[in-house]
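The complex appears here minus one protein chain, its other protein chains still in place.
Here is chain A:
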Amino acid sequence: MDETIRLTVDGAERTVEVDTRTTLLDALRERLEVTAPKKGCDHGQCGSCTVLLNGRRHLTCLALAVAHDGAEITTADGLAGGGPSADRLHPVQQAFLDHDGYQCGYCTPGQVCSAVGVLDEVKNGHPSHVTADLEGDPDLTDDEIRERMSGNLCRCGAYPGILAAVRQAAGA
């Protein structure tokens, strides 16, 4: 069964007909040729498909496209605001470059989107599992970064660089 849905992807209005079984990830990659979000595990365990959906970090593999009709999606491509050809990077992207926050790069678009979400959640005072005082404003310590980024795996093991990148972006 097909349904027509509308999405705003990296600032562009897109209309696409999808089978109701299509995940948001497949709709983006296979139908709209938006390939920044990556298919890693496809079961919500690795985080490589992470985007910002209506401003918050979100997995696209555990989401049906039809259920997100009307959503505003920002992928790693759209973070800088000017699309893939933008000449200036988002501070989180620049931080990943500065600190070698990757090796093969496959998980990077998801890592970057997740990190942008983390910084926003911290700015809004959201606690995490390792926050000692639930009612205080959390400090983005290294333990906090590790915990908050635990939904994004990097099988190259670039975690020290990722940690340094998020630390830099948090201070930017």
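Criterion: a residue touches a chain if its C-beta (ideal position, glycine included) is under 8 Å from a C-beta of that chain, and two chains touch if they have at least 3 such contacts; residues count from 1.
The rule we apply is simple: contacts and distances are computed from a predicted model.
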| item | value |
| --- | --- |
| Chain not displayed: protein name in its UniProt record ("NADH-ubiquinone oxidoreductase chain D", "Xanthine dehydrogenase family protein subunit M", "Urea ABC transporter permease subunit UrtB" or "SufE family protein") | "Xanthine dehydrogenase family protein subunit M" |
| Which residue of A:78, A:91 or A:117 touches the chain not shown here | A:117 |
| Omitted-chain contact residue, chosen from A:66, A:79 or A:169 | A:66 |
| Interface residues of chain A (partner: the chain not displayed) | 1, 3, 20-21, 23, 42-44, 47, 50, 56-59, 61-64, 66-67, 114, 117-118, 121, 124-129, 131, 134-135, 146-152 |
